[in-house]
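Please read through the structure below; I'll follow up with questions.
Right after this comes chain A.
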Amino acid sequence: MDALRVEGLRAGYGDGPDVLVDAGLDVAPGEVVALLGASGSGKSTLLRCVAGLHPLRSGRVRIGGEDVAHVPVQARGIGLVFQDHALFPHRDVAGNVAFGPRMHGLDATSTEERVARALADVGLSHLAHRAVDELSGGEQQRVALARALAARPRLLLLDEPYGSLDRPLRERLAGELPSLVRGEGIGAVLVTHDQQEALRAADRIGVIVRGEVRQLDRPDALWRDPIDADVAAFLGVGVLLDVDVADGVAHGAAGPLPLPGALRTAGGPATLLLPHSALRLHGTGRATGGHEGTAVLTATVVEVRFAGDHHRLEARLASGDVVSVRVDDAVALPAPSTIVELTVRMEALRRYPRA
Partner candidate 1 sequence: MRSRIIATLALTSIVAAGCSTEETGPLRLVTHDSFDVSTEVLAAFTEDTGIEVEVVPLGDAGSMLNRIVLTADDPEGDVVFGIDSTFLTRALDADVLLPHRAEGLGSVDPALVPEDDRVTPVDFGDVCVNYDIAWFADAGLAVPATLADLAAPEYAGLLAVMNPATSSPGLAFRLGTIEQLGEGKAFAFWERLRESDVLVTDGWSEAYYGAFTYASDGDRPLVVSYASSPPAEVLFATEPLDTAPTGVIVDTCYRQVEYAGVLAGTDRPDDARALVDFLLSPTFQADVPLTMFVFPARTDVALPDVFAAHAVLPDTPLVMDAGRIDAGRSDWIERFTATVLR
Partner candidate 2 sequence: MSRRGRAALLAVGPLVLLAVLFVWPLTLVLVRGLGVDASPLAPVRDVLLDPYLRGVAGFTLRQAVLSTVLTLIVGLPVAAVLSRLDFRGRRTIEAATLVPFVLPTVVVGTAFVALLGRLSPVVDLRRTTAAILLAHVFFNVSVVVRTVGGLWRHLDDAPVLAARTLGATPLRAFLHVTLPRLRPAIAAAATVVFLFTFTSFGVVLILGGPGRSTIEVEIHRATAQLLDLRTAAALSVLQLAAVVATLVTYDRTRRRQAARPLARAALAVRPLAGARDRTAVAGVVLLLAVVQGLPLLALLERSLRVGDGWGFDHYRTLGAPTREAVLSVAPALAIRNSLTIAAVATLIAMVVGTLAALAAVEDGRWGRVMDGALMLPLGTSAVTLGLGLLLAFRSGPFAGRGALLLVPLAQALVAIPFVVRTMTPVLRGIDDRLREAAATLGATPRRVRQEIDLPIVSRAGLVAAGFAFAITVGEFGATIFVARATNPTVPVAIHRALGLPGEVNLGRAMALSVLLALITGLVVTLVDRVRVGAVGRF
C-alpha cells in the first residue's frame, strides 16, 4: 500500500487561476520522494494540500490508502517540517518535541520516552532543556525533524527544510534523511529547489512544472530520459535545439545531425535535447569521428575549467548554445577561441515536439 497517493490535484488561491493543475504523486513506505521545481511552480502548495492546510479544487489525496478529503489536519497523521522550522518560541527543545505525543494523549512517561528517542535519533539529547532561540540553524532544523517524528506520523512532509542552512550542513542533513525515514518505515516528501539536496536524500525525484508533476522517477532515469523539454531544461541535462527534421536529419543552426532510428518517426519542426553527457572532444576517448551512431559538431571554445577530478570544456555551438563537455585528463586542453569538433553520441539525443 502506498504511504501517499495523490491524483488529479487542482488547487489555487482565492479566485485566482489554478496553481496546481492535475498533479499526481505516489510514495511508498520507507521511501523518500523529492519534489523539485522552480520557485512558484506549486510544489509547496502541493505539500500544503497533502497536509490539509490548503483546500483542493478537485482531486484526491490518500494517505496510507485512506482518502483524507474529510480528515482534518490534526488527524491526518503527518509530520510537517517547515523551511524556518516554526519552532514554538515559548517552549524549550523538549517541550517542542513533546508537543505531538501530548496532543495524541500519551501519558507523561511515554511522552518522555518518545522525546528522548526522537532527540537521540537526531543527536540532540544534550540540548533537551535549551530555549529554542539559543540554538544554531542546524540544531533548530533537527529539533523540527525530531518534533515531527516524535508524533509518529504515517507520512513526513518537508518543505525546503534545509533552505536556510549552508551547503555542507544542508547536504549532510539531507543525507541523514533516508535512514531516518526507512527506520520509521514511513514515506517522506521533500520539497526543494536544490538538485544536490534531492539527489542526496531521495529514492525518486518528481519534477513539478507549472503546477503539474511532469515526471516522477529514479534520479538516473530522470536525467537519462526527461519526459519533455521543460523537465530537461529545469534539470539542465543539456541544450535544447530548435530543428527541422527531414529525411532522418535534423537541420538547425548548430549544423545537421543525422538522427538515430528511434527519432526518425516523422519530419517537421522539433526540439532536440543534446545532453552535455553525450558530447566528447573529437579524437579522444572511445567515440571517434565517422563511427556508427555518432555525429560531429563544430564549436568555439569559451573556456576550460578544472572541475575537481576532470576538466570541463565550455564551448559555443554555431547556434549560440553553450555546451559543457567532459574532457579526459589525457587529452591536451584546447585554448579559448580555438575551434574544436565535438562528437555526439546519437543514442543519447531526445526529440520533443516543438513548443
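Just so it is clear, a residue touches a chain if its C-beta (ideal position, glycine included) is under 8 Å from a C-beta of that chain, and two chains touch if they have at least 3 such contacts; residues count from 1.
The set was built so that all candidates are chains of the complex that A comes from, given by their letters.
Since this is a predicted model, take the numbers as computed values, not measurements.
Chemist: With reference to the defined contact criterion, which of 1 or 2 touches chain A in this complex?
Modeler: My answer, from the options 1 or 2, is 2.
Chemist: Which positions of chain A touch candidate 2 when the two form their complex?
Modeler: Result: residues 51-53, 72-76, 78-80, 82, 84, 86, 88-90, 99-100, 103-104, 131-134, 147-148, 151, 153, 157 of chain A touch candidate 2.
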